[in-house]
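Here the complex is missing one protein chain, while the rest keep their positions.
Entry: chain A
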Amino acid sequence: MTATEIGAPVRRKEDFRFITGKGQYTDDINRPGQSYAYFVRSPHAHATIKSIDATAARAVPGVLAVLTGDDLAADKVGGLICGWMIHNKDGSPMKAGAHPALAQGKVRYVGDHVAVVVAEDYATARDAAEKVVVDYGVLPAVVDMNEAVTGKTVIHDVAPDNRVYDWSLGDKAATDAAFAKAKHVTKLHIVNNRLVPNAMEPRAAVGDYDSGTEQFTLYTTSQNPHVARLVLSAFIGIAPEHKLRVIAPDVGGGFGSKIFIYAEETVCVWAAKKVGRPVKWTADRTEAFLSDAHGRDHVTDAELAMDEKGRILALRVKTKANLGAYLSTFSSSVPTYLYAPLLSGQYDIPAIYCEVDGIYTTTAPVDAYRGAGRPEATFVVERIVEVAARELGQDPTAFRRRNFVRKFPHQTPVIMMYDAGDYSASLDKALEMADYRNFGKRKRESARKGKLRGIGFSAYIEACGIAPSAAVGSLGAGVGLWESAEIRVNPVGTVEVLTGSHSHGQGHETTFAQLVSARLGVPIDQVSVVHGDTDKVQFGMGTYGSRSGAVGMSAISKALDKVVAKGKKVAAYVLEASADDIEFKDGRFQVAGTDKSLAFGEVALQAYIAHKFSGQELEPGLKEGAFYDPTNFTFPAGVHICELEIDPETGVTTIERWTAVDDFGHVINPMIVEGQVHGGIAQGVGQALLEGARYDANGQLVTASYMDYAMPRADDLPSFQVGTTVTPCPSNPLGIKGCGEAGAIAAPPAVINAITDALGHEDIAMPATPQAVWKACQKAARKMAAE
């Protein structure tokens, strides 16, 4: 077997265990003497806890403990934290209420954690939980954001009008001035529907405590086990970091929802010491719906100012963001710094001003979900440019093209410095692939069958990576957003790659090994990737924000440079040459201009036996580490085109063609990248057509199962045409931009633009279910009849 090339569709190394049932997810792990936890959750959206009587539950045979918020407080276990400080317009800090892992005095959403029952088996814990008697003083639920800000019902005393922050970005005066001289203004009211992430593996945790070594171990479904350890140690105070090992084994999808540090894992690791037994908890799907952090949930009013030719002059945006009942780990950043800086889209917009109110409601916490802020921004931009083009009577592709950013680097008025791109190239390729030229013909054919055909565009941009640590620090982040890597070369020349990134489906074991194989000339089956264990990997920031390629692999690349440099020194001793004269190519260290060379494996062995050099001159061994801090965000961008057909009799929408052309910079494994695009589009189409989390006026989640929350299924989706253009990313050594979130960002406006095109520009909210589409068809028909 030879080395693997960058750019080859290498089949995944991790697949064998998954297709044979040998994957190891958290719920597959069982510790000797393990007990089981079941959480007593609030049935009310908002209530005081007058008393908790656990006498009957404790008397159930097999129950080991019933623990409440009072026990947490007595043990001085800290509350869950929000790791991104946002400041109000007046410079004051956001108003964050306390977030205990088990409620203390009050519950604030249905599913809030009141107590935990630990028992010999799951069924006993669950049965006993029903015997815990909680006396609630029911308070009014506040589900609607407009009602919340009246302050009639206060959720956290620290925020009397339930406003966490009122924040703004951009130049208000310049934006207002641009609107004053505009020839045309397009206005749009937008609801970005609330979603439930729904990774197929429900969250789970196993806490373990060794009283002999005073060592805690937590197995958990995490995208970032080191950050979980940091928070559990430094803020929640379970144990110092060197006494807490966090292991995230195989993780069955995350999409953001497994970034956060939740109450359940905190309680399991704490309770393990308390009851002196390992404690396991696995969510059922209803619990996942109730207590996983949700996504999106914005209400926005946007205005776009244009000159007489349709050149964009300014964008003004006012958004209300529902943050739920508590601030989840990164929730505050999602509708602010992950949102407003993307409002320039792919366009050269001289002035932008955005105001965001973050609002508490008595609903589950809302945090990052695939795209996190960027889908919300893209939906605003791509809907309003489409509507603007229609109002001006211009072709929506021509309108976009006229306003595209053409020169790079490009400084937007909202923080971002776009470093590279060719937006027209992606648009051209997408139009060709989608056969836009003949769309009119297809539309007429549909009309003959009594169907309405529409086409919708989405020219999205996102910011990935996420960013230089100093930059995010200045914006309020509590952590740096670099990544680490370590390359351990064994004496026989096989390689272990330790990374702080953590795959939850992205195929890191393949892509990362592919990079190492290509760079060191080692066969890919001799490279293994180690991740997800704080005892093995020194530290890492984890996987989210499409960062594992651009940042995680850049760290690996940097460590590989060091391995090659050290290898050259070793080879120089063995080959009796100067290190400066050693070249490394195709897996061999060679003295330039001679036939004297050593294979990579031979140099590794020489590095470890250390017979050919003095240990005082050169350290034995071949192991190098690196921390890579990005120099900028990366800016993947592209064009997605949705073509669909509506049956006006039933309102059923069928996607007929999907074209995606994305510029992700250089691609290591195109098979994996295309898979990421497919999955992202499916989630975006799900948001546009099917999915929506609904709370009733009492704060009950009425969409808390797969019977009520419409997940995209195989027969809801088409096959996708996926293409790429390439402008290498100039800010990292591999030229990678990131691909994980693109589809989910691009898809929703493409779908809604296509539906509104089919309906003769009648607006429609997401999810555009058959009922909603049918109603819109009726409304459009009435309007046409009246005209």
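The rule is simple: contacts are C-beta pairs under 8 Å (C-beta built on N, C-alpha and C of every residue); 3 or more make two chains touch, one makes a residue touch a chain; residues count from 1.
Everything below uses one rule, namely that contacts and distances are computed from a predicted model.
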Among "(2Fe-2S)-binding protein", "FAD-linked oxidase C-terminal domain-containing protein", "Methyltransferase domain-containing protein" or "ABC3 transporter permease protein domain-containing protein", the UniProt name of the subunit that does not appear here: "(2Fe-2S)-binding protein"
Residue of A:42, A:162, A:198 or A:458 in touch with the missing chain, whole complex considered: A:198
Selected residue (touches chain absent from view) among A:505, A:601, A:651 or A:699: A:505
Chain not shown: contacting residue from A:31, A:285 or A:666: A:285
Selected from A:255, A:379 or A:589 as touching the chain missing from the view: A:255
Absent chain, residues of chain A that touch it: 11-12, 14-25, 27-28, 30, 123, 198-202, 250-253, 255, 282, 284-286, 504-507, 671-672, 674-675, 678-683, 705-707, 711-715, 717, 719-720, 743
